[in-house]
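For this view, one protein chain was removed and the others were kept in their places.
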Amino acid sequence: DAEFGTNTDVSKAVGECGIITSLINKFNADNPDVHVIVTTVEWPGYDQLTAQFAAGDPPDIVTVHHSVLGDYQSKGLLMPLDDLLKTVGVSPSDFTDASLSGVTKDGKIHGLPIDNWTMLFHVNLDLFKKAGLVNADGTPKLPASVDELMAQAKQFKEKTGKPYFVQNLANEVALYTRNLYTYLFQQDSDFFADPKQVKMNTAEAKKVLEMYKAIYDNDDTTKDLDYAASINAFLAGEGGVHLNGTWVIGDYTASSETSGTALNAGGYAVYPYPQLFSGKKAQYADGHSWAVSQKDRTPEEEAAIGKFLKFFNDNDYEWSRTGHLPAVKAVLESDAFKKLPHRDTIAPIATLGTPLPSTVQRQFAIQDIIGQEMNAAITGQKEIDAALADMESRINELLANI
Amino acid sequence: MSSTSSGIVGRSTGDRIILILVIVLALIMMAPIAWVIALSLKDNKELMTDMNSVFHAPYTINNYINILATSSVFRWILNSLIVSGGLTVMTLILSSLAGYGFARLNFPFRNALFIIVLLGLAVPEQAVLIARHQLFSWLKFHNTYHGLILPGLAAPFGVFLMTQYFRAIPKELDEAALLDNASRFKIFWKVLLPLTIPAQATLGIFTFLSSWNDYFWPLISGTKKEMYTLTIGIASTQTNFAQSEGLGFLMSQAVFAGAPILILYLFFQKYIVTAVSGAAVR
Amino acid sequence: MTAHIEIRNVSKRYGSLTVLDGLSLTIKANEFIVFLGPSGCGKSTLLRMIAGLDSVDDGTISINGERIDNLPPGQRDIAMVFQSYALYPHMTVADNMAFGLRNISLPAEVISARVAEAARMLEIGHLLERKPGQLSGGQRQRVAIGRAIVKEPKAFLFDEPLSNLDAALRVRTRVELAQLRNRVRSTMIFVTHDQIEAMTLADRIVVMNNRKIEQIGTPMEIYSRPASRFVATFVGSPTMNFLPIGLSGENGFARARLPDGTELQTAIRLDGINGSEHSLGIRAEAVKLANGTAATTTGKVEVIERLGDRTLLYTRLEGGSVIIAEDVGNSRVAIGDEVALALDGARTHLFDAEGRAWHNEGVGHG
Amino acid sequence: MTAHIEIRNVSKRYGSLTVLDGLSLTIKANEFIVFLGPSGCGKSTLLRMIAGLDSVDDGTISINGERIDNLPPGQRDIAMVFQSYALYPHMTVADNMAFGLRNISLPAEVISARVAEAARMLEIGHLLERKPGQLSGGQRQRVAIGRAIVKEPKAFLFDEPLSNLDAALRVRTRVELAQLRNRVRSTMIFVTHDQIEAMTLADRIVVMNNRKIEQIGTPMEIYSRPASRFVATFVGSPTMNFLPIGLSGENGFARARLPDGTELQTAIRLDGINGSEHSLGIRAEAVKLANGTAATTTGKVEVIERLGDRTLLYTRLEGGSVIIAEDVGNSRVAIGDEVALALDGARTHLFDAEGRAWHNEGVGHG
């Protein structure tokens, strides 16, 4: 974030870090009476946030995922924002449906939604061309079923000598989990029918795991990369499709516009996950929001917070340049947004995106469990059935002890 | 193999072979650090496309310039200095007092208390961490300097070391001073304390190093960015946002954070070595 | 001011170990007293009890009639010189000497005057700015004495102050200490296990052994009329010769039959001697090479020790016992020689199995 | 097998410090040689060079004609007893003794026979299963000697083996060592700075000082005909008296004028004496209390040392010099007495300013 350390011209910034830093700088510059101090934490940072809440000294405003709002909200740690938003003139009806439902808990808004995000297929078009997987119009051919995926991956590897997928499988849990959720949604599996009880030992889940295991066994994916290394690998042209979130679109686009890079050679494209199963079209999505901790505050302090939330709401467009989908309907529909690179191809996410039921707590802990068990199954350390059984019992044990 | 610089006749060739082996191993040992330093001197973009470029020019110090532009690093270093320095000073004071007390003064239950303190050496930090965190929450000590300093003060190591050291000082000195009409505190302050300077150096260095490098407690107690210690601060930059910033920058942060302590180490190397040895004797 | 010290029935125990057992002793003002005894007999303990560094378990200690055993060490007006000197390593020599005086808040001029005077007396004026680490053993020893002198105490206590010095320096310092003693008027108590130091320095020697006092007396009393076999063995070098004997009498004086059958007339009165087994004690200087008729007995020389001014002959008698005889420095005797020995019956002592001693009537004959 | 050791022109330097400078010495087979000298004069260094524990910078060392100074220590067939004994603390006494023999792979029976024999000789049979930590100082010392004996070496080296023992034990062990020496036929080199040990043990003494050998000779030669003032000072206790004198002659023999003006006729031939300033050396045993006319001079007694068998009187002469006189054990002299002294002119020595010495013609008169 060094390059944007003092930048207040938001329009020049790229990447999550750059944009948010610039936004906050701008806010501080525009509002000399309020000063926002930013604390970055080790990702994902909820351990420290929990410690802060436990210590009774949480930050005033914190970005949290929609998926964890419930944890804190259920302990009464977050301030309902309905009144505050009303006073600064932000109406819940401004938000997209996905965003609104993401931040609404017990009928109250507990966070200002700023985006929706999901995982995407980031495509290296140069390699796709070499593999012969490009349509006449220059768009990549994406699979429509599991078999097609396997066939295309095979072809890709034969032609390019490189794996189809670039995935960060080393020391990773989130990617596995999100993939699983997405493909369970696509099979209409209602694994969280009861938010206190998960059903994972199902045929649907087994299908997903078998598919990923096949990909792994066939060497159709990179294997031993961690998150940072996978980004490097994709940028270095080590594979065709990178599974990563909306937040890297800005960076990748920038890279594809720099001559000499692997993405510059043939171009860069990005798509939602293809529909591989016959169920409802869907993919797992989550979002960020600004939550406000429950504290005794003076009216001035509340007003400052309101100002800050309003500011972000007003600048949702700038934030959406990171690649995330805006939380404000108007921005989503604006021309400026549509003109951003690749937004045309990912816009459907606004309707595809499906979160877990908001009543499910400890979603990060659950994600750890799912990721661990999937990793074990896919890399062959465990039988798929055993992994699914363990997954289910571990999650249920966790949920039973909340 | 174990002869020191003795003049024993006919012992040199074997010694030389061993020395060469040790040098080679030292080079291997240093390789990761050298490699990381080389990485930190490379342009991020260049590294993205060609990892082998670390082995040749061009090198650049841009990464370091970028670090300096991030003002937080200095704040973190300051925090680390305050926390480690404060802890070190307080530990020296408390341990010296307690060491003198245990070594020289008799009071009810002295030996039992000393044994209990020694047992404290075996208590892992994690066994008390959760409770301590709650205690500090209740006292509103989190995100304060004393909140970061205090837990380190309970560690029994310093007391143990200083007690052993005081015990090793001839008791006749106390007795001579007693006959010279000096009070107990005067004996401690004027006669014995000046003699413990080597042990103070040892303990000071140890305390400072371990506090500087502590990861667990600051992670959950100093949770505000302005209260981060360098260790936590550097860890916080390693993930999420920073990942796209490139390897060279990351490595330069590692080097930047490691350098002060390494330089400090090289300065005090002699003391540290004798310190470690001294601690081991007893 | 000097101290008359009364020690009454003093005992000391460490746990279940009794180190001193009901000891009594009077030390006169200005006296130079030496506590002499083997290692571990409790000499240091007694000294430290006088200084207040060890507590008294039973009994009392008083100085000039005033009970002091419950005063803290600093208030007893006593100075001590430790075996290891116990100089404060980080203070200069001058500060070492001044420390005690500053603690009682003497005016600075008095302090510096006293330090200067002591330094002059001990010839350490040029060392005042050095630290103890920069001094030789002998110099340290003098500084330790200086630190005691400046306090002008009622009594000086020395705990084996010479034992860390090498042989030559020890002899020299011993003489210096004897001279110092003539200049400083104060009671002095000196602990040693070296009988030569005790003999040469003491007005009176307190021989201690095994929790008790064996004998108190002037050096010559101790040497020539040892109260027990232990004292006779411990004092004098080479150690006294002991021969198992049979006892008979002649004109009221004891007559000893040596292991080889020869008889020796002693000057010891027979009456009063009791017990069954006896041995005869005779110092090497009372056993000389005999020419012709004066011989008491004969023996074979096994070891010869030439000390320069005299020669010691370790001679095995016929009965198997070994006796040490003294000869002149340039003795011509060689190992293996048969020699005739003359034992001086007038300088013999008798001991019974319990170690009790009987001596001749007259004053001992060194 | 015993060693004839030739040391030729040996030098040793530590950095810029020369510790030994071109030293030569021949040690005969079976001889008991003592290196005597003040602390730091290089005795240990020379010994360690013979053992191979320090390297030789210049010169050669050979045993029985064979050069050994570049052999590792283990191959020189030499045993050494260290001042600190250097027993292996974790091995039993038996293992300590056997270790060296196992290293050269002797058969187990031979080893145990030799260990048993040595243990018998040194009377440590009952200690064989103990560890050194469970032994007293004297016992450790014997084990150290035992460890040397079992190796049946050509030469034994002792580096101040008695200095860690207490006074009584030291005397006893000294005698035992002298007896051992008669049983074990081997060359022995013994380092000490205690002149009594040197005198009593040595066949020949090598007096060292200041990087060089001052004198080599039998104990009596060293004592009665010291080659230099240093040797005269270092050997003998109390140390020799030195008086500055004026020199004149009578019948070819030197005549000394003492500081107080009295004259003393010596037995030293005048021819050959050169140099300008001279001093007279005379041992305390040649200075006696005089009755009446025999007096050479008079002085005032300052210090009295009672050694039991004799008494030393530190007497200040009129000229200011102090002379030590010897009197009988039960001397009646008191401090401050004026005494008349008789100096035995036949037992005097002359030294010039450089320390060179002249003696009377005859054999020394201890």
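Letters are used for the chains, namely A, B, C and D, taken in the order the chains are written, and counting of residues starts over at 1 for each.
Note that contacts are C-beta pairs under 8 Å (C-beta built on N, C-alpha and C of every residue); 3 or more make two chains touch, one makes a residue touch a chain.
Definition applied: contacts and distances are computed from a predicted model.
Per its UniProt record, the hidden chain corresponds to "Starch degradation products transport system permease protein AmyD" from the list "Cytochrome C oxidase subunit IV family protein", "Starch degradation products transport system permease protein AmyD", "Acyl-CoA dehydrogenase" or "Carbohydrate ABC transporter membrane protein 2 (CUT1 family)".
Just so you know, the chain we are not showing touches A, B, C, D across the whole complex.
Within the complete assembly, D:A79 is the residue of D:M49, D:A79, D:A202 or D:L247 that touches the hidden chain.
Contact with the chain not shown here comes from a single listed residue; of A:D251, A:E373 or A:E392, that residue is A:E373. Here the missing chain is touched by one residue of D:G100, D:G137, D:P244 or D:G355, and it is D:G100.
Of the residues in chain C, those that touch the hidden partner chain are 13-15, 52-57, 69-73. The set of chain D residues touching the chain not shown comprises 48, 51-53, 72-75, 78-80, 82, 84, 86-91, 99-100, 103-104, 147, 151. Contact residues of chain B toward the unshown chain are 1-6, 8, 14-15, 18-19, 21-23, 25-26, 29-33, 35-36, 39, 51-52, 94-95, 97-98, 100-102, 105-108, 110-111, 113, 117, 120, 122-132, 134-135, 150-151, 153-154, 156, 159, 167, 178, 184, 188, 209, 212-216, 220, 230-232, 234-235, 238, 247, 250-251, 253-254, 257-258, 261-262, 264-266, 269, 272-273, 276-278, 280-281.
Assume only the chains that are shown with their structure count from here on.
When the C-beta pairs in contact are tallied for B-C and for B-D, the bigger tally goes to B-C. Not a single residue position of chain B touches two or more of the other chains. The set of chain D residues that touch two or more partner chains is empty.
An unclassified topology is adopted by the chain contact network, corresponding to no line, ring, star or complete arrangement. Chain pairs recorded as touching, per the definition above, are A-B, B-C, B-D, C-D.
Here chain B touches chain D in the complex through residues 6-11, going by the rule given at the top.
Within the complex formed with chain B, the chain A residues making contact are 1-3, 5, 15-17, 37-44, 47-49, 51-52, 54-57, 59, 227-228, 231-232, 235-236, 248, 251, 258, 260-262. Interface of chain B with chain C (complex): residues 170, 172-173, 175-182, 186, 190-191, 194-195.
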